[in-house]
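The complex appears here without one of its protein chains, the remainder shown in place.
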Amino acid sequence: MAEAPADRITDVGPPHYERFLPPIIKANYGKWKYHEILKPGIMVHVGESGDKLFTVRAASPRLISVDTIRVFADIAEKYCDGHLRFTSRNNVEFLLTEEANIEPLIADITKEGFPVGGTGSGLSNIVHTQGWVHCHSSATDASGIVKSVMDELFPYFQEKRLPAKTRIALACCLNMCGAVHCSDIAILGVHQRPPRIDDKNISKMCEIPTTISSCPTGAIRTADKDGMKTVEVSEDLCMFCANCYTVCPSMQLNDPDTDGISIWVGGKVSNAISEPKFSKLAIPFIPNNPPRWPEVVDAVKNIIEVYAANARKYERIGDWIERIGWPKFFKLTGIEFTRYHIDDFKHAGWTYKRSTHLKF
Amino acid sequence: MAEAPADRITDVGPPHYERFLPPIIKANYGKWKYHEILKPGIMVHVGESGDKLFTVRAASPRLISVDTIRVFADIAEKYCDGHLRFTSRNNVEFLLTEEANIEPLIADITKEGFPVGGTGSGLSNIVHTQGWVHCHSSATDASGIVKSVMDELFPYFQEKRLPAKTRIALACCLNMCGAVHCSDIAILGVHQRPPRIDDKNISKMCEIPTTISSCPTGAIRTADKDGMKTVEVSEDLCMFCANCYTVCPSMQLNDPDTDGISIWVGGKVSNAISEPKFSKLAIPFIPNNPPRWPEVVDAVKNIIEVYAANARKYERIGDWIERIGWPKFFKLTGIEFTRYHIDDFKHAGWTYKRSTHLKF
Amino acid sequence: MAKRDTPMLDELLKGPYPSFVKELYKVQERKPMVQDLLGQLEDSYEERIGHWKHGGIVGVMGYGGGVIGRYSDLQDKYPNVAHFHTMRVNQPAAWFYTSDILRKIADIWEKHGSGLTNMHGSTGDMVLLGTTTDELEPTFQALAKEGFDLGGSGSVLRTPSCCVGPARCEWACYDTLKLCYDFTQEYQDELHRPFFPYKFKFKFSGCPNDCVASIARSDMSIIGTWKDDIQIDQAAVAEYAKAGMDIQADVIDICPSKCMKYDGEGIEVDNHECVHCMHCINVMPKALAPGKERGATILLGAKAPIMDGALLASVLVPFIDLNDPDEVEDLHELIGNIWDFWGEHGKNRERIGELIQRVGMSTFLEAIGLEPEPEMISAPRDNPYIFFKEEEDEEEEE
Partner (left out) sequence: MAKRDTPMLDELLKGPYPSFVKELYKVQERKPMVQDLLGQLEDSYEERIGHWKHGGIVGVMGYGGGVIGRYSDLQDKYPNVAHFHTMRVNQPAAWFYTSDILRKIADIWEKHGSGLTNMHGSTGDMVLLGTTTDELEPTFQALAKEGFDLGGSGSVLRTPSCCVGPARCEWACYDTLKLCYDFTQEYQDELHRPFFPYKFKFKFSGCPNDCVASIARSDMSIIGTWKDDIQIDQAAVAEYAKAGMDIQADVIDICPSKCMKYDGEGIEVDNHECVHCMHCINVMPKALAPGKERGATILLGAKAPIMDGALLASVLVPFIDLNDPDEVEDLHELIGNIWDFWGEHGKNRERIGELIQRVGMSTFLEAIGLEPEPEMISAPRDNPYIFFKEEEDEEEEE
């Protein structure tokens, strides 16, 4: 290994956050009294001191260029003494002390293509992953679907309100980078065919025992093909999770005709009112249809609209469905109930209906 | 095989129930309008016709002699035209049409040692099993504990009321004959030591492969001892379920010093208000202490009394605990929380607390 | 050996609740078997251990079940309980008897057995407790002459049982006694001749109160319910109110689906939201009653914990009209399919509920020819491990 130069810097960790906090935050740190959402995307936080910090939240595609970073910097300098932050859902937030600056800031950032919104009981940004832009493992794209869905549901990002916060997330494969497994609506890339094994290269590229033990269902076993040491997959046992592919590139699952998207509903993370819960299967499969995935967009929109029309105030999608019951969810949304909805993985028995509490 | 005599009767099934129904039931069959509990143990069912059927329910030890059967027959003849039935909890019910007969009947049956009660929001009979009276598998006796507990809690069988129906059940081993796994309070015989293997006889008495596969945790494997084909048990993996003993008598688990009783709470069967649920571990182990198992009696009494003092009307024990939370249940009852309460069987993860909904 | 003292057991003669020891005392004078039982039991109490053991299979000719063979491991000390088998006798539906028949049974058991019984066993049988191998066949035939037959034990259909239902309960949504009787008769062969992987139990409850605990302990649980509106007698509601019932607190607020309203005058139910829990009806039997379109929910798979943990039964058929002979016929066909699948795929000592969990509900449904319905589940899967099938994808692609 090459020797490191003497002045090489490592293990410094991230910079201390205090470097970046605006003075008003330093002054009121830990001493905020309350906040108000003035209108969608605009909040004020009031300190015990009486100080007021205004936040303008704007949408971001998350995948942003350095040009856009500079635009954000420009705007922050113009209105916020250079102070801004990003949120845990990848929106950008400008931190102001001058109330008069709010509207001009909104005008500027909107003009640049980053509309303001995303607070309170509506839609915020879709947490998502890499898709075809960067990941080798993806069963679908990420950014393109996010854009298409948010374009259609845009009113809910801005003025239109929902019964409660509604969090959509997308992951392009079963690894589920992000919290899609606990989202109000999750859009998840899925494969439907077992891995295609590169018999020629597998023994060079991969550790066969690791590959075999990577499979949650034990579908993989060793095989010999024309004298080549390889593996074979029992089609009956494979449920297309791609865990084998993660540990072994010679087990490719991607397939243009059978890859696509599944939709999951009713998860949540916060402890507000009810306990956190997982998203459950709503639609097992929708084929990939770029560039705008209209069937996916329609499916998500349908769920949101049925929810908006039926749920009570403060009721997250999952709480609403638990109240009305899953049979009614399928009825109201018109989504077909199939054998795929019935869990058949390890703890499946927990999801059977073990009472006569039925609605007719 | 010996030849069956020509007139041998088989496969007739049980007699038709109509043979035994009193005329008033035949007349009002399926046309009852309502009922009332007149006082503990006494009900009236009123037909659409206006007919009134009175029921007097008396306790039974379930293990009854033919003498007692004849006593019941006598009383039924004296007051009920010979009509009586038994309940799903092994009480005996006398079916009367003459209201005036109620009190004399009560007097007679009480004098015979079978007190009246067991209806509504109180205790009914304890559903139980064979114990040392008949079963080879029992880790404790059944009838003796039942008698001891019911003697102590007798007022709840008669006049004292509880927030809701409270069902106690007892099973003398993990086979759980009965519905102890879904009882408000379950008394369950448990072993605490692995089977003692009768190396000499096992290969004659048992099918070794069946024995091995009977173990839920895979604790049993083949072994050779002084040339004898036998099995050995990994102490770390054994949780004393006795399933091996059920299939193989050479795997004895009974042990006077380490067998005893565990107490489980909060199960229910009915769909009333909440869905049916399993009983959960309250007390992992109490040593056998015949003839009156005072520690068991105290433990059950304590739970009942804490429940009676704290639960709301119509709240079954399990619903009450779910409302107050398990930590509070342990606090109120003074029962110690131990490592044994934390599930570590197959689906254990489901029972961990996966939220911050905590009370302090 | 002579009658021994039983000071420990004698402690159990005290107290207000009926005593099983007293029952033993009642017959011991004329039954040496019971004297020895008392002795052995006193030993057990002293030593804190049971004294019964497994033994060879015993029974009556042609039957594979109905008798539990039991032997003392203190045969020398207590020779009269060297054999101490029980016979399980199929009870009449809902445990109705007359004094006549009880006397006859008492006489038979006086003659052939210990004179001790369980009225009844946990499965529902009349249990005749303690006799010798020789007496099994004579007892069986004596009972048969009175119209009784043995119940189940071993890997057979076990004795079905049912709640008192329409015979004495205003809430019965179907005729539990008739169904229980008919099923028992229909499946006599399955009851007496083992050909299942393990035991199979039917229990019949007339309404969701489930007074025979069927959902907790029967492989097939048939629980009455209704489809239309709860019947309300508003005049009776008013009477309850007048009598001092706090209808809001005791009924409306407790309704689990929160689908009831009470305006001080009458009760209103949003029946499509009702989960048929029975609570309101239980509390106000004079005012409320199940609807008129009655039937049952069929649930499958309850069992005790051995070996994968206990199971409650789960919904298989959300609603069936049991007054319609065609639907009952369909149910029998379904049961046949279930038994076939179980017979073919069930492992030795694997109950149907365990098998379903092992192969997956959707595979099971396909095999028995039922369509999946959302009523069968409490929630759809939360894991993404879907076994997509090739055929169906093609349909989807069209």
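Order of writing sets the chain letters: A, B and C. Residues in each chain are counted from 1.
In this text, a residue touches a chain if its C-beta (ideal position, glycine included) is under 8 Å from a C-beta of that chain, and two chains touch if they have at least 3 such contacts.
Just so it is clear, the model here is predicted, and its values are computed rather than measured.
A.B. asks: Taking the complete complex into account, tell me which visible chains touch the one left out.
C.D. replies: Listed by label, the shown chains it touches are A, B, C.
A.B. asks: Touch as defined at the start, partner being the missing chain; which of A:105, A:174 or A:335 qualifies?
C.D. replies: A:174
A.B. asks: Specify the residue from the set A:119, A:143 or A:166 that touches the hidden chain.
C.D. replies: Within the whole complex, the residue contacting the unshown chain is A:143.
A.B. asks: For the chain that got dropped from the picture, name the residues of subunit A it touches.
C.D. replies: The list for subunit A reads 1-2, 4, 8-17, 19-21, 25, 29-30, 32-36, 45, 53, 55, 59-70, 72-74, 76-77, 82-88, 90, 92, 95, 113-115, 127, 129, 131-138, 141, 143-144, 147-148, 150-151, 154, 157, 174-179, 181-182, 210, 214, 216, 241, 243, 246-247, 249, 254-257, 259, 269-274, 276-278, 288, 290-292, 313-314, 345-347.
A.B. asks: If the missing chain were put back, which residues of subunit C would it touch?
C.D. replies: Interface with the chain not displayed, on the subunit C side: 305, 309-310, 382-385.
A.B. asks: Spell out, residue by residue, where the missing chain touches subunit B.
C.D. replies: Missing-chain contacts on subunit B: residues 174, 176, 181, 188, 190, 192, 216-217, 239-241, 257-258, 262, 264, 266-267, 278-282, 284-285, 287, 324-327, 329-330, 337-345, 348-360.
One rule holds for everything that comes next: only the chains that are shown with their structure count from here on.
A.B. asks: Per the definition at the top, count C-beta pairs in contact and tell me whether A-C or B-C has more.
C.D. replies: B-C
A.B. asks: If you average the Cα atoms of subunit A and of subunit C to get two centres, how far apart are those centres in Å?
C.D. replies: The answer is 48 Å.
A.B. asks: Counting only Cα atoms for the centres, state how far subunit B is from subunit C in Å.
C.D. replies: About 13 Å, centre to centre.
A.B. asks: Which positions in subunit B are in touch with at least two other chains?
C.D. replies: Residues 271, 276, 347.
A.B. asks: Could you say which residues in subunit C touch two or more other chains, in rising order?
C.D. replies: Residues 208, 210, 215, 223, 256, 276-277, 312.
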